[in-house]
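One protein chain is absent from this view; the other protein chains keep their places.
Moving on, here comes chain A:
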Amino acid sequence: MKLITAVVKPHRIDEIKDALRTFGVQGLTVTEASGYGRQRGHTEVYRGAEYEIDLVPKIRIEVLVEDADAEDVVDVVVKTARTGKIGDGKVWVVPVETVVRVRTGDRGPDAL
């Protein structure tokens, strides 16, 4: 199994969620996050005083999938999250040892 984590622009959440549901992903976790990449945030001006806001709002989406689906899910996320502008985010994949469904105690792929 794999854990796919995507940190993306907040306003893309609905498209990504819908696309993943259409693809057949059963569940996901969304967290509000903040951070910066190479573009280092933005500047705000208050009465002429400039402030560098380097931590910009993002959302983090986490999805657990079977190994075979990982590449396709990454593609779905990347396609729906992309705006082409700077700050679109990152997606990464890490291996997962075990997954347990808390209610039933099911383990592995059955627990997804």
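As a convention for this text, a contact is a pair of C-beta atoms (placed from the backbone, for glycine too) under 8 Å apart; a residue touches a chain by one contact, two chains touch by 3 or more; residues count from 1.
By our rule, contacts and distances are computed from a predicted model.
Trainee: Going by UniProt, what is the name of the one chain that was not included in the view, given "Heterodisulfide reductase subunit D-like protein", "SpoVR family protein", "Sarcosine oxidase subunit beta" or "Ammonium transporter"?
Mentor: Hidden chain identified via UniProt as "Ammonium transporter".
Trainee: For chain A, which residues touch the unseen chain?
Mentor: Counting only chain A, the missing chain is touched by 44-52.
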